[in-house]
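One structure below.
All protein chains but one are shown in place.
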Amino acid sequence: MNQAYAVTAVAVVVVATVLIGGLGLRISRTTSDFYVASRSVPPRLNAAAISGEYLSAASFLGVAGLVLAQGTDMLWYPVGYTAGYLVLLLFVAAPLRRSGAYTLPDFAEDRLESRTVRRAASAFVVGVGWLYLLPQLQGAGLTLRVITGAPRWTGGLLVAVVVTAAVAAGGMRSITFVQAFQYVLKLTALLVPALFLVAAWHGDGTPRGPFDEPPTFRQHTQVQVEDTLRLRIEEPLTVTVTGTVDATRYRDEGVLLEPGTHTIEGGTDLRFTPGSTVPRPAEHASAGTSSWAEPLSGSRDAHPLYSTYGLIVATFLGTMGLPHVVVRFYTSPNGHAARRTTLVVLGMISAFYLLPPVYGALARLYEPELIMTGGTDAAVLLLPGRLLGGLGGDLLEALLVGGAFAAFLSTASGLTMSVAGVLTQDLLPSLGVRHFRLATVLAMSVPVAAYLAVSDLPVADTVGLAFAVSASSFCPLLVLGIWWRRLTAAGAVTGLLVGGGAALAAVAATMAGFPEGGWPRALLAWPAVWSVPLGFLAMIVVSLATASRIPPGTGATMARLHLPEGATR
Amino acid sequence: MTVLVTLGLAVGSVLLLAAGAALGHVAGRRRGAGRRALGTPVERATFQTLHNASLAAPPLRAGLTEDTARKAARRLRTLLGTDALCLTDRSTVLTWDGSGEHHTAGLMTQVRQVLETGRSEAFPLTCAQEGCAIRWAVVAPLTGDNGVVGTLAAFGARESPVLVRATSEVARWVSVQLELAELDHSRTRLIEAEIRALRAQISPHFLFNSLAAIASFVRTDPERARDLLLEFADFTRYSFRRHGEFTTLVDELHSIEQYLNLVRARFGERLAVTLQIAPEVLAVSLPFLCLQPLVENAVKHGLEGSVARSHISIVARDAGAEAVVVIEDDGVGMDPERLRAVLRGEGGPSTGIGLRNVDERLRQVYGDDYGLVLETAVGAGMKITARFPKYRPGVHPSPPSLRTRPRQR
Partner (left out) sequence: MSERPAPRREVVVGEPLRRRPVRQLGVRSEIDEQTEVGGAYVRGLMRSQLRAGLCGFGVLALLVGTLPLVFAAVPDGLGPWLSGPALVWLVLGGATYPVLLCLGHWYVRRAERNEQDFVDLVEGQ
């Protein structure tokens, strides 16, 4: 990896962001004709902004890494991320816009006329936001380590500082043009290299079998082991070693590794022959094959079908509760436009998600050793160098690095904005409305602390867990709030606490590494399957029990949520 | 305010039921057991009481005048079942219902005590007239926001504790009705006054001048005259609309732009305007006509005095959970002390009604954190900053209403 190009790419992304944020605003909005001609943000622009904020590093780098490490089942992630928008469109988009709410707590208060519900919703916004920020930092740390070799914690800290500064300075306020630019950048950064890579693959004689299990080396491959590594060998494997394996020094000697666990010291060179199986790390956890779904793989092996459904339920129903997604709907001028916007978002992220699987397949063919050394998250970034090499490879790599940086920046800043907003408004009102900056620092400092404290624990899979918590708390609140007149404040609070609380507890248990395995492990690692129905049930039962306390304005609120704007003038 | 109204209604009904039960008890004892099929005597008496009260309420909800008192007194007397009933305000007898009207003569001196203390009183009456059944009076105070506003007097042939109790309960019920009337009235008056004050600003000078300017184009540039006339129609339609306390930023800005076009038709190149609007905040809800007065203020300051070109800029930007609107002119400015006086409401009738009105309404709707921030000095122009939360409970632009929708298109 050419570091000079990579650094330049990051700098270009930052400068372009600032320019578009600053100048774009002026250019596009100075003339008075502006809003007479087009009185609002057109759905397509707003959709690009939503997509730009939504497509995180987990999507940009993580999906390909997961496919490389764990096979095609991991493609459920992008499908779920996209289908989440379809569910949002079906049940939430237009009514949420028509409610006039800016945040989820706003919606809760508007619909249920209760400050208590508002506060409960605020707490979950902060919880989900923090859970979702954590993997962003983790991913940034891994990426930076792969690119520059810097210690793992520096990358996350760097992104945290940059984002906090940008948000606190007001530079990343929800500027539609900036986020739309981020989407175009991310799409381009993934699309252009993909075209070259597929061409190179074609030129290579279109080798087949990217998904053969177990993955094998296709050519002579030399791997330099940087940190001491423990490998699990399933069948006897002959490898040429220069360095120390199992406390024995070798110098360019062929070694037969018997089935079992073997320790490779740091600094050892391993050379594999074509056709030999790629060994996997012994501990999934500490070596971290992929930071986005790691500890879950243990339970996946045991109960793959249940885990897949856990992922499906969490992502399909969790998208509607992500705090940085919801606020963007306010930009739509009305419910009609909100619906159209969501449809365009669906198209835009679908287009994007066609690309990561391509990278995943190519990575399995051309860089399977990443499975062994960890850092599959870097697979996307390393592919051009591996397949193309030379200046072209360097430039494409730089483009990918820029895209990845944009991904960290946009999602993390969107999340930080939302969490800080809720902190200032609801949870720490004593800070005063003006202390947004202080809240920004607070919003980022908790996930940073968690990131530093548990950086060698398997916490980075929390994307899936954040979705699970969001699906168990906000999905019942939104769906019942919009479609069921008999929801009461007491029911809503109970449902939030029971559903969301159960999912949070499961998340905490999973992150603490408890329990060890089997069904309990699977149930806690993928809580959505049972916690979402639990949330719905609690909300419905308690609402029916407190039927006398249906908010007095329910009829009027329902009319406002569902009547088309045109019919009310 | 609506909470108060609801509360008032609830209290009113409870009192009414209490009074009805008391009277029903009396009536029931008098008549003995009745036909069960139509309810017990107590129940029937209660229904009768409720019916009478419901008939007495509408006139009272319009306030305490001779006319409303006369209409209500009839019902109230039936309610109490007395020989005579009288309503007074603080100074005169408003109405007398029943026999013995000659007692009105000295009544005001007799009820003075009640007006002063606010406590019910019962006292015997001396009457020389033959056949006059009225020997005993019960007087109860009618209270409003500002203490005792009048009295209710009931008259009977003899002393009766039941009548004393019933009279004070009915008086309390009447008081609740009067308070509700006051609330209704002040609320309507407040909103009307605010909107009227704003409309007073745009009319009649602006309307006249605009029409004159449009007229001047009729011959030279009929196309433009036509466009301006349409803008004028749109602008007045928006400003004079009847329903809804809230609007959206886009509608308010649209109206402002039409206003500015009309002004520019008259002043031409003397007025330059820059609009810089972040489209993200166009959907924000805000009180109706709360930016237009600020722009008018800027236009007035800009055109006043200076012969040269004057410049106004209107910026609306997104600030997280708020929208910030800044209106700045480079006109004559204002003495800060005088501006403070204007905001206190001491600026005289004609100056700055708009500024004070907008400031007060923003504080009412959003709280004191959201008052206007003005920066000015004599000859230094003026910069007005207003902040609007993107969401506030109850702040919704022209709520969906199937009834008020015009049947057109």
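Chains here go by letter, A and B, matching the order in which they are written, and residues are numbered from 1 within each.
Methods note: contacts are C-beta pairs under 8 Å (C-beta built on N, C-alpha and C of every residue); 3 or more make two chains touch, one makes a residue touch a chain.
Just so we're clear, the structure is a prediction, and the values are computed from it rather than from any experiment.
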From A:60, A:76 or A:272, residue that would touch the chain that is not displayed: A:76
Sole residue of A:102, A:353 or A:436 that reaches the chain not shown, by the stated touch rule: A:353
Among A:232, A:339 or A:549, residue touching the chain not depicted: A:339
Positions on subunit B contacted by the hidden chain, ascending: 1-3, 6, 306, 308, 330, 333, 336, 339-340, 343-344, 356, 359-360, 363-368, 371-383, 393-396, 399-403, 405, 407, 409
Where the missing chain touches subunit A, by residue: 71-73, 75-76, 78-79, 82-83, 85-87, 89-91, 94, 113, 210-213, 304-305, 308-309, 312, 316, 336, 339-340, 342-343, 346-347, 350, 353-354, 357-358, 361, 483, 551-553, 555-559, 562-564, 566-567
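The rule we apply is simple: only the chains that are shown with their structure count from here on.
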Between subunit A and subunit B, centroid-to-centroid distance (C-alpha), Å: 53
Residue ranges of subunit A touching subunit B (in the complex, touch as defined): 25-26, 29-32, 34-36, 38-41, 100-103, 106, 109-110, 113, 170, 173-176, 330-334, 417, 421, 424-425, 433, 436, 556, 559-560, 563, 567-569
Contact footprint of subunit A on subunit B as seen in their complex: 250, 253-254, 257, 273-280, 282-283, 285, 318-321, 369, 390-391, 393, 395-396, 398-402, 405
